[in-house]
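A single protein chain has been omitted from the complex, and every remaining protein chain is retained in its original position.
Take a look at subunit A:
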Amino acid sequence: MVSDNGDGEDWACTLHAMWTSVAMIGVRDELAELVLPPLLAQPGVAGVWGLRHADGGVVIAYRWAGLDLEGERRGVAERIAADKSTEIAADADLRALGVTRVLKAHLEVGGEPSGTFMLLIDDTADAGVLAGRLAQVVDVTREALRRLAAGRLEQQQHIRDALLAEASLQMDAVLDTTQTMNRIPRMAVPAIAEGCLVYVYDGGKPVLRSSVHVDRRRLSAMLADPATVDRLATIALEAASGVPDFDGTVMNPQVLRARGRVIGVLIFLFDREPERIPPVAFLRDIASRAALAIDNSTLYEQRRDEIMTLQRHLLPSRLPSVEGLSIAASYAVGDQHLEVGGDFYDVVVRDDGTVAALIGDVCGRGVDAAALTGMARHTLAALVDERLPASRAMSRLNARLRLDGSWRFVTAGVAMLRPAGENFDVQWLSAGHPAPILLRRDAPPRRGRGGGVPLGILPEPRFGRSRVRLAPGDTLVIFTDGLTESRDPQGRMFEDGALTETLDQLRDAPVETLVNELSRAAAAYGDARADDIAVLAIRVELP
């Protein structure tokens, strides 16, 4: 209990102001300005000193009000701090400055550097009152430090939450494994660690796939040193077995585990005060998100490769060579859905010299559509090759589709080309398929006739039939609707906006160039290419 010596009311106001200001303190360095001057203002006080101690008692900061704490006085202050008494007689040097006694109080706050307060007083001071007030100031300081620590923890947690959110956003934004692996360490450095290395197991061995350090030269030096590289690889290998040997103040390896499989290791490298190293649980959380992002992008790439392979198998590996004709085809995948498209084409040369060019489009995408695409192409090609008329071949396919109960329908077109001197007579049979384009050697492009109903819908198929004669230099272009229905941002279709112009420009180009450029132009025209594009061009060669 502090006795009132006449200024008790003033001190109560001062103390109240101090308590109020505690909430305003943002860093520990601001505390001295808050708590030391009011003590200096007390009667008989010549100076107030504050020491901050690291572990082991070493002084890491000196603060004062009144008599300064510079030079040799720091040694004096340290000796007083080491004394266990709370009231110490002043030494000769301090006495020469009018100080007769030093009142002392110690400050301990869990997890924070400790402190020592010293009041340097003369004979006029009321030591009892001042000791009480010093104790009250220590209470204020303790509360301020507790609040600072809590605020710091809260801030760190906030930063970690933000980092997890941003890291997830960045990592999930790409489906490319290499990009994902580059983004992970970039997000981690320097917010979490000074360096971050991504190791992925390949054949049981850790392979460094990505690395970032706040200091590029240190990273380069590290990766140029074979001993360090070996050491890191060993840690990455040991981490998977759960017994890595490492110094936690320098690094922390975290296993990358996704869907029950260990796919690699993230190694965080630290060059910061130990208290600033994030908790292991947080590092584990980052690693688990990174692992999932890497695994997702790896699975995506595998699936994309499988689809490309499957797509290739649904199309002829090569087109036949036919005397008097130049034939070329292109297939562009509308790579939005990561599923196999349903377009197909083929060219069959019969024994009698008739050339059958087939094209079709199974509605929908995916494995079911792919199976149907394979079946439709092979059915039509095999039957036409067996000299069945195109209409019979398409009818058989229609019956097959109806028998299987498939809800999917197929648009298909078959062009039968028969030599007629230097010309070729073409019979076009269409089952709901887009009309072909006739590109005469010396006339504007012209659409042929389509017609008919897609296969798989009616019990008896309905066809559109037309005939045309191709002269030398003329080209027949057959295609799927992905070409003509590619839409620009305003919704205008390629067929209406740029098809004729593009064909005019490609009139004299080799057929290989024609199909590739036509397909590319349609894809570039479209705002977002949703559909696959198959194009087949057959040109009667000039004699």
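The rule we apply is simple: a contact is a pair of C-beta atoms (placed from the backbone, for glycine too) under 8 Å apart; a residue touches a chain by one contact, two chains touch by 3 or more; residues count from 1.
Throughout what follows, contacts and distances are computed from a predicted model.
Note on the omitted subunit: UniProt lists it as "Response regulator receiver domain-containing protein", one of the names in "Extracellular solute-binding protein", "Succinate dehydrogenase/fumarate reductase iron-sulfur subunit", "tRNA synthetase class II core domain (G, H, P, S and T)" or "Response regulator receiver domain-containing protein". Per the touch definition above, the residue from A:17, A:207, A:250 or A:367 contacting the chain not shown is A:250.
Across A:13, A:89 or A:162, the single residue that touches the chain missing here is A:162. Interface residues of subunit A with the unshown chain, by the touch rule above, are 155, 158-159, 162-163, 165-166, 170, 178-179, 182-183, 186-187, 189-191, 194-195, 212-222, 227-228, 231-232, 234, 245, 247, 249-251, 269, 271-272.
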